[in-house]
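With one protein chain removed, the remaining protein chains of the complex are shown where they sit.
To keep things simple, chains are lettered A, B, C, D, E, F and G as they appear, and every chain counts its residues starting from 1.
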Amino acid sequence: MNRQQIRAFLDAVRQGNITPEAAQERLFQVLSQQPYEDLGFARVDHHRNARQGFPEVVFGQGKTPVQIASIAARIAAAGHTLLVTRASSDAHEAVLKELPDAVYHETARCITRDLHATPRGRGTILIAAAGTADLPVAEEAAVTADVMGNTVDRLYDVGVAGLHRLLKEHARLGAARVVIVAAGMEGALPSVIGGLVDVPVVAVPTSVGYGASFGGLTALLAMLNSCATGISVVNIDNGFGAAAIASSINHLD
Amino acid sequence: MNRQQIRAFLDAVRQGNITPEAAQERLFQVLSQQPYEDLGFARVDHHRNARQGFPEVVFGQGKTPVQIASIAARIAAAGHTLLVTRASSDAHEAVLKELPDAVYHETARCITRDLHATPRGRGTILIAAAGTADLPVAEEAAVTADVMGNTVDRLYDVGVAGLHRLLKEHARLGAARVVIVAAGMEGALPSVIGGLVDVPVVAVPTSVGYGASFGGLTALLAMLNSCATGISVVNIDNGFGAAAIASSINHLD
Amino acid sequence: MNRQQIRAFLDAVRQGNITPEAAQERLFQVLSQQPYEDLGFARVDHHRNARQGFPEVVFGQGKTPVQIASIAARIAAAGHTLLVTRASSDAHEAVLKELPDAVYHETARCITRDLHATPRGRGTILIAAAGTADLPVAEEAAVTADVMGNTVDRLYDVGVAGLHRLLKEHARLGAARVVIVAAGMEGALPSVIGGLVDVPVVAVPTSVGYGASFGGLTALLAMLNSCATGISVVNIDNGFGAAAIASSINHLD
Amino acid sequence: MNRQQIRAFLDAVRQGNITPEAAQERLFQVLSQQPYEDLGFARVDHHRNARQGFPEVVFGQGKTPVQIASIAARIAAAGHTLLVTRASSDAHEAVLKELPDAVYHETARCITRDLHATPRGRGTILIAAAGTADLPVAEEAAVTADVMGNTVDRLYDVGVAGLHRLLKEHARLGAARVVIVAAGMEGALPSVIGGLVDVPVVAVPTSVGYGASFGGLTALLAMLNSCATGISVVNIDNGFGAAAIASSINHLD
Amino acid sequence: MNRQQIRAFLDAVRQGNITPEAAQERLFQVLSQQPYEDLGFARVDHHRNARQGFPEVVFGQGKTPVQIASIAARIAAAGHTLLVTRASSDAHEAVLKELPDAVYHETARCITRDLHATPRGRGTILIAAAGTADLPVAEEAAVTADVMGNTVDRLYDVGVAGLHRLLKEHARLGAARVVIVAAGMEGALPSVIGGLVDVPVVAVPTSVGYGASFGGLTALLAMLNSCATGISVVNIDNGFGAAAIASSINHLD
Amino acid sequence: MNRQQIRAFLDAVRQGNITPEAAQERLFQVLSQQPYEDLGFARVDHHRNARQGFPEVVFGQGKTPVQIASIAARIAAAGHTLLVTRASSDAHEAVLKELPDAVYHETARCITRDLHATPRGRGTILIAAAGTADLPVAEEAAVTADVMGNTVDRLYDVGVAGLHRLLKEHARLGAARVVIVAAGMEGALPSVIGGLVDVPVVAVPTSVGYGASFGGLTALLAMLNSCATGISVVNIDNGFGAAAIASSINHLD
Amino acid sequence: MNRQQIRAFLDAVRQGNITPEAAQERLFQVLSQQPYEDLGFARVDHHRNARQGFPEVVFGQGKTPVQIASIAARIAAAGHTLLVTRASSDAHEAVLKELPDAVYHETARCITRDLHATPRGRGTILIAAAGTADLPVAEEAAVTADVMGNTVDRLYDVGVAGLHRLLKEHARLGAARVVIVAAGMEGALPSVIGGLVDVPVVAVPTSVGYGASFGGLTALLAMLNSCATGISVVNIDNGFGAAAIASSINHLD
Partner (left out) sequence: MNRQQIRAFLDAVRQGNITPEAAQERLFQVLSQQPYEDLGFARVDHHRNARQGFPEVVFGQGKTPVQIASIAARIAAAGHTLLVTRASSDAHEAVLKELPDAVYHETARCITRDLHATPRGRGTILIAAAGTADLPVAEEAAVTADVMGNTVDRLYDVGVAGLHRLLKEHARLGAARVVIVAAGMEGALPSVIGGLVDVPVVAVPTSVGYGASFGGLTALLAMLNSCATGISVVNIDNGFGAAAIASSINHLD
């Protein structure tokens, strides 16, 4: 249980929305959990929800479908929401055998399962993407933000070379509590958006480009050197990380 | 006037805390300002406060004391709070001739002048620094956060090689609404702090180090690759930028 | 004599605007020039004007004032327009002793002497600069473009973080035949301008910035990866080179 | 309609070469177009022709054949010339189903369809390539320049190690209005050509080479540091971009 | 025979644990070995055991299964312990034909055969790994350390983002004579462990990560810049090298 | 008190070499020390000796002489051995005012004070340097190793281009328990020495060189890729770090 | 005909070893050759032999088997020796159809055909390789040197970690007129060999290695920074280039 879930639980107890027996059982289950569970090849961290506000997320890259499925099963058994990133459809097949209601998001390459709905954040996270090729990263951010309890607004293909496409969406930019901007190539979009809004902007460089884009390095460097204020940056293609920090911001009281 | 200032102004009007004449005069002054003022070598942006929540900040590096003083004078004349970063004491001397109450922060290398107190953010910004040599960057962040209307808590010399120094301060970490972490060399501190808190962490790599630290590049790369979630990164030595985004987060309703 | 000068000369002959004696003398002077003159430490290229449309330009960096003055004297003696770039005021002092009418442009760090006015190009070269610190590079471009026979329009401090400053100048952008854009830090300005105009854009990355700007490398990479079309790039801080290609474009019939 | 097309249209109206009805219909069609069309995964920019002088070009890399075909169909439906770069023959197959007269250029990896002939530029674009392996990039430039309305002259396999092959073609170099030079490895060819002509040279580094060529980085750096004037550079392997700027230069009045 | 083996042999002679005939035969065999054996494509170094304390190890990468098998056969024929690193299961198949008792370690990708047990080192080598994906490197180190005569303790998935998992294992850290730490991404684990122990720490950066991890470069740089003392570093993914130096330390008297 | 000092102390008590009163006083002093002392700009770590085997070492670079002197005074007051690295002679002047018996090592740029002699390690640390210019780094290692309680043997100017100078010293190489090798330029010396000894080798790249040595990067990379086994590497110019790990190895029982 | 061939031809004429008719025919054939032959995709340079001492060599990488075969046919038709580097066995199949006596060298990946034996150079080219994995590069050098008319001595697997393997071959090193050294990883072998011989050494870095070897960059940098004199360097894996310069040296009178 993270901070918000603890408060919700105590409110429910105080208002009698949960029976004493159920409350006792729920508390016992939480308290009796080991802080982590050793699977030999991994230590599943069951206290991450309490410490960090969201259960452990499985980074699928470099793990076999079987490993992913077995970690996913342990997370689900602990009553936690499931999120697997960088997952192939093969991994999804394997997870389905353990958890038949696990959902696969193809563009985002994520597997999710919404057992305990995460409490909603206060505002909207707007996710802007410069071009069509940035969609996998933007969608990883969108799915992550969604499963972490946030309302998401998508604003795609608004690169700076056609500025009118962005300026027409000024209202949606203004309505967001946090903005995530995914862009490859020269990575200029966060600078432009950063100059238009007064809320935090999280920039995600993508590996989209060729030649001297060096797998996203150019976009990364450009974003770190942005002349606009209020912009911070995450790793190349790290849609998940951008959403995690945006969600953390959006869940501040 | 930024969002918070507009609300405060309207509340004051509604509650009669400001006379109709004063209110009218104030509104007129704000509305009659040009969006920017052309000094020949610079266009001072007088609408930045409205658009971005804080007036234009002067980046002192590469500007002469005379240029800095003349931009500072225009900002003050527009009734805005003054912040000059990367400023030498010579620049301060020059500014003093225009604005006798301008203050110089030596370690931070900043000049400030608090004409209109910026409305306070909701919580505390904790600023952690790994070593003594990181203090100039940490202090640039602290002064910036202060002048932008935030309560600041400083936690210095808590590098990961002596973990007990950090773990003893768990309470202060837990009390922050946003955490800024400045570190050079291997840049590991944000990863450790990121695993201990559930609020946003803004990491600032510093150029502290030698040899293969490559002027802060190693710390920057390490922070971008952090295995902890909830961490975003700004440019090397960019204490100002870290504070700006932390303040933007801390001023969210 | 470059192409335009040859035509002008022949027109003058045809229309009797030059006496036969003067014409003969002028032609003889041109034809009797050695293709280059050996000063021991340098071979001054006297045919560059014919081959490339502008006399040899002296790159001052790494040459002593005495060397610069002696090369300048040879160029002037050949009846050519003088341009020295990357020149200190000391170099100017030395040149003045040889050529008392040589002019020093302080911000641009250039020395010029306009003996034979270069024929004018067809349109205007607009020079945009993102920030105040980019002015030395922009001015090197402006002085170069001027001495090479171009009308120059300066548009300074129009960085992308305050887009309204740029959008207000749409008319001036539209009136140019070529646009030069100088920007440091994230180097995003050429992408935005490139999306607004249909004429060639020459982007000049500047070494303005700190940390991960790596002395202009970030701006250079960003410009090379621009998502806008019609943009080409020159070396970091190479205001001269940008102006040379812009002038070459502007002098096309 | 770009500038030249507007003028041609008005001339046709003035001279009665177009019936009033057709003119009205044509103008209505143009004016009633949305500035862009939202396909979900892309916003097709229908005003790019007016703003930039050529319709939106589809960058095929990273798009599925189906996506390419559907964007191509929208562009054709708007009456625009089609150019798809970095296209596989599979993509061509998919486009053929929508547009049976689309042509595939194998070496250049481009798809074109010439519905409305773009007005011709004033001169010739010469495309020089250092070696056989640079041909795909040179041909991408050639096809692009052709479809954008330019006369193209190809000068292939003229690398600097066998200078006589280049020097023999002096006449063709001298006849060009713009020169594009594609070279990999040490990227020296633009410097040599730049010293021989007085028109703008656009240099395209290619990824041809091995070892310390680092995928074209060496050629890119060499071209940026050219000691010849009048040279600007585009991204590695960016034949399209080189042709776009060359065409923009060649279409100047 | 390395130093320890020579002493053990002489002790056995002195104590009569070996017959004079066997002792003579053994010594003759050792002394009559050529220092190296030329296979045409390789010179198998038979004196490495004497010079360096362990027989030549076969680096399997870039060698064919047949080449590996033939080198392995020569090493075994010389009576030496076999270790092949970076070996595919195909290579194992080939070796099995020569040496039917050769064992394959799948995660570690190593082939071993323990003919003459290497004398044991004095203490334990603890091998810590930050995450599941670092296991291949950690296991290469573990198998190498084992075959080189060391007691190995494995401590896996103890990355710094969940510090409690590491701190609970303080006793095991304290019991080691040498510690090997394998970590990718930001490579922070050696710094934290280095601050907790007073024995030598050998850090192995792994290529685990994506984007700005640059194939392990970030972890490598971070480890080289560690603020903790007592840490040295080997090449990216070099589990073998880390174990070799740890074993060399552990076998010091 | 580190491990060895605790044992020595207990032995002295057991054998009556220390009076009960003195023993009680000494133990009390140690136990009553705060784990660290906060000087405002630094937290002096008084438990480092217990945790890591040697008291906190002051890294002088980037600290003012006054700061260094004040930290040095606190370390001495706690009864600890003093070592300041990267110290100017100015810093030594300042320290002398607090600690008149502090010694300055000019080539090594270190300040030391040997209050409590550190217990000796078991063997000799050999320090090899490739060229004369590597001496400052080698001497930093030598002074550090000395003050940390090790016998040091210096072997200077034995670069690989004159192999006979090294091969003649085979006996000294063979007598060492640990070898430190400092080399700049191509950094080949550790590979050669690593092939000659069977004890651990700690390689220190130095910034000696020019051009493509890139401030020691070439030597660093070469050492990380050494084909010899038993070699680990520390940061460029980090003579201190090399000695610290060598001392840690040399003090193993 | 290169210099040596011209002399040999004239000698033959003078001594009557060739009939007047044959001599006339041969001279006519040579003189009537076009300087290059245009195949559309390539300009085969038939005068390279005269200008550079060896006919044009075909760099096979990036060319189709058909292209290679057709260029090879033109070279053979001109009576020139054939060398194709970086050739697959497919390319050999294609060449065989045109030239049935073309030979394929598998390890070297070269195709050769020795129509006119190139005159022999004066001495021996020794080719040293550090490890088994460097053989493809060493063999490319060996085949090239052979076909260019040189006696070749091969010295393989003599890396610096086992120095005795190299020192035993001192006589062969001393007998060479030029030495080529191929090495990957830390690239130290040229420095050691350079210190042992007084003839020119050509160093070839290879891409052998992993992790921080960066595809041969480390070996390249190490070789450029060699502390031994008399060493020059060619591109990574450029066995051909090393042999070409060695042959050029070996053919000096």
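By definition in this document, contacts are C-beta pairs under 8 Å (C-beta built on N, C-alpha and C of every residue); 3 or more make two chains touch, one makes a residue touch a chain.
Computed from a predicted structure; not experimentally measured.
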Quiz prompt | Missing chain: touched chains present in the view | solution = C, D, F, G
Quiz item: Quick one: which of D:Val44, D:Val57 or D:Met185 touches the chain that's been left out?
Solution: D:Met185
Self-check item: Of F:Tyr36, F:Tyr104, F:Tyr156 or F:Phe240, the one touching the omitted chain in the full complex
Solution: F:Tyr156
Self-check item: Hidden partner chain, touching residue among F:Thr19, F:Thr64 or F:Thr132
Solution: F:Thr132
Quiz prompt | Contact footprint on chain F, counting only the chain that is left out | solution = 132-133, 135, 156-158, 162, 164-165, 208, 210-213
Practice problem: Mind listing the chain G residues that contact the chain we can't see here? | Solution: 2-3, 51-54, 57, 122-123, 177, 195-202, 220, 224-225, 229-236, 240-242, 244-245, 248-249, 252-253
Quiz item: Of the residues in chain C, which ones touch the absent chain?
Solution: 35-36, 41-43, 45, 47-48, 61-63, 67, 205, 207, 215-217, 220, 235-238
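The rule is short, and it goes like this: only the chains that are shown with their structure count from here on.
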Practice problem: Report the inter-chain centroid distance for chain D and chain F in whole angstrom, where each centroid is the mean of the CA atoms. | Solution: 62
Quiz item: When the centre of a chain is set as the mean of its C-alpha atoms, what distance in Å lies between chain B and chain D?
Solution: 46
Exercise. Compute the distance, rounded to whole Å, between the mean C-alpha positions of chain B and chain F.
Key: 40
Self-check item: Multi-partner residues of chain A (at least 2 other chains)
Solution: 162, 195-196, 211-213, 217, 220, 224-225, 229, 235-236
Practice problem: Could you list each pair of chains that touch one another? | Solution: A-B, A-C, A-D, A-E, B-C, B-E, B-F, C-D, D-G, E-F, E-G, F-G
